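The other protein chains are all here in position, but one chain of the complex has been omitted.
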Amino acid sequence: MSITGRTGATPPDPTRVRPYGDTLDDGQVQLSFSLPLPYSPEATEAARLLVKKMGMLDPRVYHAKDLGHGYTFFIVYARCAASVDATQIVVPKIEGDRMSKKEVDALIAERIGRPLVILGATTGTDAHTVGIDAILNMKGFDGEKGLESYHGFETHNLGAQVANEDLVAKAVELRADALLVSQVVTQKDSHKITLGQLIDMLEAEGLRQRMVVVCGGPRISHELALELGYDAGFGPGTRANDVGAFVARQVIERGLA
Amino acid sequence: MSITGRTGATPPDPTRVRPYGDTLDDGQVQLSFSLPLPYSPEATEAARLLVKKMGMLDPRVYHAKDLGHGYTFFIVYARCAASVDATQIVVPKIEGDRMSKKEVDALIAERIGRPLVILGATTGTDAHTVGIDAILNMKGFDGEKGLESYHGFETHNLGAQVANEDLVAKAVELRADALLVSQVVTQKDSHKITLGQLIDMLEAEGLRQRMVVVCGGPRISHELALELGYDAGFGPGTRANDVGAFVARQVIERGLA
Amino acid sequence: MSHETDSKLGLDPAAVASCRVAADAIATDIDGFVRRHTTVAVERTVTRLLGVDGVDADAVPLPNVLVDRLQAAGRLGEGVARPLVAAVAATGREPREVAEAVSAGELDLLAVPEPGEAELRQLGARLAQQAVDRVAANRAERARLQAEMQTHPDPLLYVIVATGNIYEDAVQGVTAAEEGADVIAVIRSTGQSLLDYVPFGATTEGFGGTYATQENFRIMRRALDEASARNGRYAMLCNYCSGLCMPEIAAMGALERLDMMLNDALYGILFRDINPQRTLVDQYFSRMINAWAGVIINTGEDNYLTTDDAIEATHTVLASQFINEALAARCGLVPAQMGLGHAMEMDPMAKDGFLMELAQAQLVRECFPEHRLKYMPPTKYMTGDIFRGLIQDALFNLVGVWTRQGIQLLGMHTEAMHTPHMADRAIAIESAKYVMNNARSLADEVEFKPGGLIRRRAASTVAATVELLTEVRDLGLFEALAQGRFAAVKRSPTGGRGLDGVAERAPDYYNPIEDALRASLRLEA
Partner (left out) sequence: MSHETDSKLGLDPAAVASCRVAADAIATDIDGFVRRHTTVAVERTVTRLLGVDGVDADAVPLPNVLVDRLQAAGRLGEGVARPLVAAVAATGREPREVAEAVSAGELDLLAVPEPGEAELRQLGARLAQQAVDRVAANRAERARLQAEMQTHPDPLLYVIVATGNIYEDAVQGVTAAEEGADVIAVIRSTGQSLLDYVPFGATTEGFGGTYATQENFRIMRRALDEASARNGRYAMLCNYCSGLCMPEIAAMGALERLDMMLNDALYGILFRDINPQRTLVDQYFSRMINAWAGVIINTGEDNYLTTDDAIEATHTVLASQFINEALAARCGLVPAQMGLGHAMEMDPMAKDGFLMELAQAQLVRECFPEHRLKYMPPTKYMTGDIFRGLIQDALFNLVGVWTRQGIQLLGMHTEAMHTPHMADRAIAIESAKYVMNNARSLADEVEFKPGGLIRRRAASTVAATVELLTEVRDLGLFEALAQGRFAAVKRSPTGGRGLDGVAERAPDYYNPIEDALRASLRLEA
């Protein structure tokens, strides 16, 4: 790895992207972690060696803190020798231009002619409702009203701790056009398990293709949602209009209404 | 890498030490770095891929911040798959039990019988004196008086920005028993350059073996000092008595006085 | 403290007094309801305190075996003590042996002939007294240990451990105690509050926490006692006494010398959708146990600001604290045991938000001058930006020491990602110690300008609180909850989980533990 820096207004090379501290390609990375070793010079050396094993150059342990009971915490800076080719990266994204509430309502009125029935819930033992409420309820989020306020949607918010079976039963009962599922707790991948089960159940009942099924939550990406068999996934900062637009477009595209 | 956790009061295995988050061997590491890529989902993906290239598992980009002008900052957590064998680590250390000021003075009085002449300076263009003052001057550091207060030492503090030539000349003039050199600025390894030069000059003059030569500073370790040809190196938090004890013992062991 | 001259906020003592009057009326109303009912959890608690523990072959806890039998027979309203004590009298066995026999099918709990009422009550009282004495002994032991060791000035530093594995929890708790934490709270596995039984044994695979089991309590208590002895500082142990097994957990905690318990029916109603009738009845009994055990309870008003807006809805927090105070007092809890909860949850991007938080925290302090207030850090507005998060928590710690809170729940800079890693907690403890020491005397030094933003904010919150409490008094608490007055959540008195475990007390309802506690706590019978 040659550390060059600029000799003029040299732009970075996107095919060989490395971390940047204060000099182009210096590779500077900050790390912190604990080791199950008593606070000692040997522990500090272990921390240094470990960072070397990550393929880093010049690891410098700037801080070692005795956590007690045979554990030590470290703050390390080092230089990353690896690079990535940013020109080769493709991230799946939800397509279509952003639409406002008004535009979504207009699209539904024009192309579907009846309000779409949306069913929302936080499933499993997850008790977090703030995310799904932000999308569904009148109040909304970040100044953007929730789907409840749209003419184009008839929304049902089942709240949290909803068993997948109950959600599916309710979907059948209300002839839902779309299911909106929130998962916030991600410890031991519990979100993936709960989300996966729902898709299995919908497929088993032959319902999966008859509705739009999307999920959301702070650790949900569109990519992960696709992997889990959802039509879309919405992460942090999502606002209702984007979700509404996606649902409406899907229903139209797939001729579900 | 098998993530196990304890099923009882299982102690960690020192031959296979991995980072510890909240479960034995979970490998949790926090990283942060910037990339010269505009804030975008692709940049986030690049950050994730880069951490994978470090040999880490499950990298999760928790935060991406637009730094403007085509740069983005990331906070990532990931799991380190590597481990180190802590039982094999040997760190060179200064030998001998700690001694108090009184003990050092007594040792010198008894075994040498005259005050040792100590010459201290911060060399090169480095203007930081607080560290060397902490060791040499009356006031001392951390409640421990400096070497100036010892009966066993006659100290000369040349201050900062001292050229290596001037230091060597002064050492000859005062028939110094020990040189204490401080280096604080480490950018572009300037400390190593300046410290290395001094040793070269002392050797060229045939003086190196006739005195104790030690260095210190926030980024100096005993190991680095040995590599650079010094008798010892003192890092952050050093107190005068430890330096005094080392110098006195060396003079006695090497029969320099 | 609410007196004008003592108040840094220039609070109107009359307004504060009317909050207390309204809250007392609300509590009186609930008190009447509670005294007419019992629940499966209350009855299971009675069995536990009478010495029943363990599980049957299907891993069903023996307290459930006994009480399920009672309930199945439609006799829950009589209380489990009647048949249980009768069985003890009839068989000469210990209650635990009786339960084992019932579970083994050797004994039909409901077919045992009752001795005379006087004999039954005498035996019941004796067994109950043993339980009450055992709890008193734990309380004395705590007092002894605390007297021997150093104490830390308020706010106490409170941290959580939440690995899902009790053995990891113990390691984490011990390091936290070593670093200076005063209180170690063990977080529960996500699903537990909805379980209508208490799991048994040590947990090694919980989700986001371990189960509150008696064995887990024991493992943690032992680890912390050892650490306390090493450190010369008593480490308090805290767990969650809420959900469908509220009073059972109180009993377990009392038996294992827990020092602090999250204990609030309103939390369960609003955030776990537990039936309001069920959990208010459960809470009453659990709080008597906590009162007698010398446990500090923590209430959950801090959570309101996660579903409602902290700038708009602070008065709901204060109103609920007055209600919780009135409810707790009726169970024998003294102010020093009342960890009334509140939180610093405003959007950190709000201009002058720091001043508003300061006003709120000082207001709560002045309204509850002798209470050990529990102050919750920023959570909702914590993001993946751990560096900003550290600063949010530092400002929170500054407000905490400045307004002399009682229990400072330490914020974690990693709040938005995971339950705390060992180092996250260490960083949090170190920063709290730093900030609080560095600004220790701020409260003595600083005054708030009359007519300024801080005083105005406090005054308007009090005014809104008076209004809300008056309204709740007029509606009744059940109806107020149904109308969504708290946390922006609506909960009907017949909705949620656990209503089927509630029964009206029969005329011959018998609960010797309750009787003994009322006597010990000098509560109205």
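Think of it as A, B and C in the order they're written, each chain with its own count starting at 1.
Methods note: a residue touches a chain if its C-beta (ideal position, glycine included) is under 8 Å from a C-beta of that chain, and two chains touch if they have at least 3 such contacts.
Every value quoted in this text rests on a predicted model; they were computed, and no experiment measured them.
**Student:** Given that one chain is not shown, which residue among B:Phe33, B:Tyr62, B:Tyr77 or B:Tyr230 touches it?
**Tutor:** Candidates B:Phe33, B:Tyr62, B:Tyr77 or B:Tyr230; residue touching the omitted chain: B:Phe33.
**Student:** For the chain left off this view, which of B:Phe73, B:Phe153, B:Tyr230 or B:Phe246 is in contact with it?
**Tutor:** Spelled out, the listed residue whose C-beta touches the missing chain is B:Phe73.
**Student:** Among C:Val60, C:Leu110 or C:Leu442, which one is in touch with the chain left out?
**Tutor:** C:Leu442
**Student:** Identify the residues of subunit C touching the omitted chain, counting contacts across the whole complex.
**Tutor:** For subunit C, the residues touching the absent chain are 348-355, 387-388, 390-391, 394-395, 398, 413, 427, 430-431, 434-435, 437-442, 444-449, 452-454.
**Student:** Which subunit A residues would touch the chain omitted from the figure, given the whole complex?
**Tutor:** Residues 5-10, 20-24, 28, 30, 60-63, 65, 75, 77 of subunit A touch the chain that is not shown.
**Student:** May I ask you to list the residues on subunit B that touch the chain which is not drawn?
**Tutor:** Contact residues on subunit B toward the absent chain are 32-34, 65, 67-69, 71, 73, 125-127, 129-130, 133, 159-161, 185, 187-188, 190, 218, 236.
One rule holds for everything that comes next: only the chains that are shown with their structure count from here on.
**Student:** Compute the distance, rounded to whole Å, between the mean C-alpha positions of subunit A and subunit B.
**Tutor:** A distance of 42 Å separates the two centres.
**Student:** At least two other chains touched by the same residue of subunit C: list those residues.
**Tutor:** Residue numbers touching two or more other chains: 164, 171, 383, 416, 418-419, 421-423.
**Student:** Send over the residues of subunit A in touch with two or more other chains.
**Tutor:** 32-34, 71
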